[in-house]
Structures are given as structure tokens and as C-alpha cells.
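The excerpt is restricted to a subset of chains, each kept in its original location.
Should a chain be cited, it is by its letter among A and B, assigned in written order, with residues numbered from 1 in that chain.
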Amino acid sequence: MFPKNAWYVACTPDEIEGKPLGRQICGEKMVFYRANEGRVAALEDFCPHRGAPLSLGFVENGRLICGYHGLAMGCEGRTESMPGQRVRGFPAIRSFPVVERYGFIWVWPGDAEQADPALIHHLEWAENPAWAYGGGLYHIGCDYRLMIDNLMDLTHETYVHASSIGQKEIDEAAPSTRVDGEEVITERHMEGVMAPPFWRMALRGNGLADDVAVDRWQICRFTPPSHVLIEVGVAHAGHGGYHAPAQHKASSIVVDFITPESDTSIWYFWGMARNFKPDDQALTDTIREGQGKIFAEDLEMLEQQQQNLLRHPQRNLLKLNIDAGGVQARRILERLVEAERPGASALIASA
Amino acid sequence: MFPKNAWYVACTPDEIEGKPLGRQICGEKMVFYRANEGRVAALEDFCPHRGAPLSLGFVENGRLICGYHGLAMGCEGRTESMPGQRVRGFPAIRSFPVVERYGFIWVWPGDAEQADPALIHHLEWAENPAWAYGGGLYHIGCDYRLMIDNLMDLTHETYVHASSIGQKEIDEAAPSTRVDGEEVITERHMEGVMAPPFWRMALRGNGLADDVAVDRWQICRFTPPSHVLIEVGVAHAGHGGYHAPAQHKASSIVVDFITPESDTSIWYFWGMARNFKPDDQALTDTIREGQGKIFAEDLEMLEQQQQNLLRHPQRNLLKLNIDAGGVQARRILERLVEAERPGASALIASA
């Protein structure tokens, strides 16, 4: 249950450097590779000759060569040549719209005609040199919506991430959630608290005292199909919190691109973008390492939660105020999935 | 296929020391933990908030705290509190009757109203300081009845445990089986044999010559749902065997509590209780280590036997005299399971 007419993050450029990459996205086995002139291509991972996975092959002169019998595949899914064969009648394989932007490869698993690159959200931090970004990738055995729930309710930081970014005051500050078109925003503000370890590190990294009270904020923004960007930060208390001038705060954007592999597994691209010391690669590495450890703490919880839900498919879960972000995100997703159903399309077409 | 209205060994106290334990018993995912005043609780391992496993949480002030969003669960399955929430309307989760006794935590997976702690058999060796006990736990992929069969027919010692407790004479001594109410007793006596390695060690541990002929006995007692206690021992030959005075023999009780996890997997609590040198911890450790190695020899046989039976569900197995203990135990189990069927209960209720 996921929209297919949407842009998902498929991989990062380093993953297709010098060789093709096989990856299942939204139930489709795909192969990604870099073709001529730097263009990225995404095809069905199935050689039309004998069904071998093209991802076990290699790229030569911008063409994907099947590693079994040498069939040369073009970017559009049409066989270009094969040693000793006439290939004109070979059946085509599916190609998927793909865009390289913002440091990621984006793929559209659904109807290619609707794949408009302009639908990819603008990501200021990915293009502006005043920002630095570092991140990673986890494979997790859960429905992508469980990860959206996780990120739209940061209450869990107090428990899952008790030793790094969690603190008791998160619990105590009620979040507020609002829906703005297809965006869901959940925010939470804590005033006059002591920063937890991760943020003390960030304050120090930003040249600020780490042993004084701070105002802390978390503003989670969900956009379909499954992107959650979270503005997070702390400011020395009394300077305006989220709105404090730059010299009083350390802030950043937690970046979460969640790509369904199947109904119960995801590729989770996580990272952090910051607009301080953007040229400090050592700081980027330190933050990435810290974030990687923190986000790894969620894995077992999410996977076991998924197993529990599979065992009890009819059981209703609670929808508390802290769950509102996830609940609203699911509503939007349900509408999108509904709109993709054949009947729905016909209705739109006839309207 | 197992009775649910019965006391099963769930775990040992060390397994819930300082943290909750998640364990599936008779098909039910449970969480065990030590609550206030030393009381042990057993609950469904499912947080009513979002389905997270409570066993990934922690215990605070005697309450089980969900490790995801901090819901505090009470021993009866009712949510006691949750940060920022009114919890009165939260659905309860199931709690299971649980008793700590004889060094084990016992759980009743069935109808709580019938859970009478007095139904747990008295275990003299567990309370009398003249006895010492050591044991362990194995997870095995087989129907619990295959393990009952195994323990009620010690003929297998000759083959599976040839190098430790097995000896040819076991084969040659025909066992006798009788049923006494819900107890099944299979016994076998061998006279004037040489003790196998394990028993030579026990004789030496007991200060007795290990190079003389002995009389050896095995008296297996099955009681529902799946407990097999086996009186085993050797006495210097000619002193009365099982009935010989203490100074001529080395004897002990093999303790087997078999707890179904699923239809084809078990938690197997094994151990040995002895009434000689009860304060000799080094001897306890030596015996436990030896027994652990011996009982590990059964694992592959049981798991592959299970796989064979799953492949051939209709094939009838033989029921020889040596199998009588297991056969009788299965009859009792079938009656108990039958009595738990809804129709059967109604019949009892209307009678």
C-alpha cells in the first residue's frame, strides 16, 4: 500500500559508481546505472533474453551489458545489440523515469506519463553552499508508514534515544499538528531545558556554551509519498527559540527519505543538513556517525512492531494527539493510493 | 496441539533480572518482568498504543514502561499512565496468571479463572536443602510431544548418548509402563552392569568405587502438560538397586520441563537434582556441563525427526513397548485438549 505515481529516492550516486545497482523499489526489481553523458537510467532488472538480472552485468560505453550472454541494453529498455544476433524483434523491458537531483537518484515507479520532475520538492539545503549534508542508508523490515509514524512523533526520542537526543521534557511538551494541503506539520517547543548530549555536541561544534539552559524545537514536515524533513535545534534560552538570531543557536534539518521496498520493508535514507560550519568535513563525519548510531536504535523496535502488527492485523491502534502527524500522513497516502486505482483514474478521465 | 489450561515453566528468575523478557509460549507472545515487591507479571507483549513489543522496554518503579513512547503498563494489563495522556479509555491487554515457585516462573496460558497455583506439582528437591539443582535451557525446533517421547523412552541413550550415559544393556532391559491417573510411569532396571562414563563420574563424586558392577535404574514420570521427572541412579551391585541404602548408590532426578513455543518448537528446561554433596557447587557445575553436552546430542535428531514427520503427515509411526510411555502421555494430552474445546466446556457447564 503505497502510491506508485511519486518520486522516491532510489539510491545515491556513489552506489552506481562504476557498476550497476540492483534494488527493489515499491515491489519492482530495478537496475540503476550511469549511462552516457552522466545520464542515470533505471530499468526492470530482467534481461529479455533469459531472465538474468541485468544488475549482475556491467556498463560499457554507456550501455548496460548483461553479464550472462552479453546482450546490450539501452536506457529506454530496448535491446541495442547482442553478439551474433539480430535484436530488432526482442521484447522491450520496462524503463522507469529517473532524475538525479540534490545528491540523490529519484525514481518514479508508476505511470511514466505522469512523471514530472518539477514534482520533486525544492531542497534549499542541497543546493546552497551555506549548508552541509551527511547521511546514510538503512534497510529495515517494516511498512514505510511505521517509519513515518516514528518520525512524525518524536516523543519516542525520550525512550528509544534516551542517551543521545532524548530527554524527559519532550514528553511533557504537547505537540501540535496541522495539515497544509498535502503537507503535514507537527511541531513541539521546549523552553528552558538542558540540552541532551547530541545537542551539547552541536552547540560546542557551533562555538556555543553547552552547559546553559536552551529552548529546543522540533518541526516535522511530512510530504508525500514518504519524505519527512525535520527542523531541529536549540538556542540559548531567552533569545527567541526557533526564531533566535543565528549566533545564539545550533540548528539543522533531519532529512528522511523513506522508500518502500515491499509492503513490509524499506530503504531508509537518513541524514542531517546544517547551515553552520558547512566546510568542516570532520564535523560532518562526526554528526553522521552520531546520527547513524541514534537512528540504528529504532531498527529493532520498528521491525518487532511490524511483526506484532502482522500477528494481529485486526487490532486497532490508538490515535493519540502525539500520533496525529502519522495519522494525517496516512490519510493523505490513502487518498493518493485511492486515486491511483483503475476505477478512480477512469472517473477522473471522464470528468 | 497442547493444553492451554496448565502451568508451564516460562523462564528462570535470572532471565528477568533487571529487564523484561519477551518469550512466546503456547503460541502467545508474552512479556515477563519483576514488578513491585518482587512480584512477577506476565502480559501480552503488545503495547496498546501502537503495537510495539513491551519486552523492548524497561521496568521503573515496578511498572513496565514501553520503550517506544513511554506508556506505563500495570501488572493486570491496564495502562497506568502515559506522558501527557489520559489513559482511562485505553484498551487493556491480556495478563497471564503467573507464579514463581521452585526456582522457576510458571505461567498459565489458558483461562485465567482456572489457574490454581495448587495445581503445580510439589517438587521436594527444589525446597529441601538436602538437595542441589543445576540446569539449563535449550530452544529446539520440534513438537513438544517428540521430546516427551524422547524422555519416556530412554532406549535412545544407547544410541544418541553412546559415549556418556548410553550402554548396550539399556536396550536389553525391557521397560514397563503403567498409568496412574494423570501420571505415566515407565521404568527400567539393569542388574550387574558396568556404569557408563557419566555414572562413573557420579560414583566418584559420591565417594564410591566406579570400577565395579552396579545395578542401574531409570524411572520416568510424566505429568501433564509436559513435565518429565526421571529418577536415575546406580548402586553397587547386590545392595538392592533402587532400594539400596544411600551409602551404596549415586542417584539423582533428571528434571525436564518442556514448554511449547509453537506447534513445532519448544523451550526445553533441563536439569538435574541430586541429594548428595548438595553444597558442592563445583560438582553442580560439572554435572550441569556434562548434562548440557549430553542433552545437546538430542537436538539434531529431534529437529530432523520433526522435519521428516512434517513431510509425511499421514504416515503411522510404530507404537512398540518401548514407546508406551510416550503413547500413554499423548492419550492424556489428547483428553486434556479435547476437554478444552468450546463444545466440551459447554457440555461440562451444562452438566
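FYI, a residue touches a chain if its C-beta (ideal position, glycine included) is under 8 Å from a C-beta of that chain, and two chains touch if they have at least 3 such contacts.
Treat the numbers as computed from the prediction; the structure is a model and nothing was measured.
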- Whole-complex copies, counting every chain including the 2 in place: 3
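Just so it is clear, only the chains that are shown with their structure count from here on.
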- Note on the structure: Residue set of chain A touching chain B in the complex reads 149, 153, 155-156, 158-160, 171-172, 174, 300-301, 304-305, 308-309, 311-312, 315-318, 320-323
- Listed in rising order, chain B residues that touch chain A in their complex are 29, 45-46, 48-53, 56-57, 65-70, 82-85, 90-91
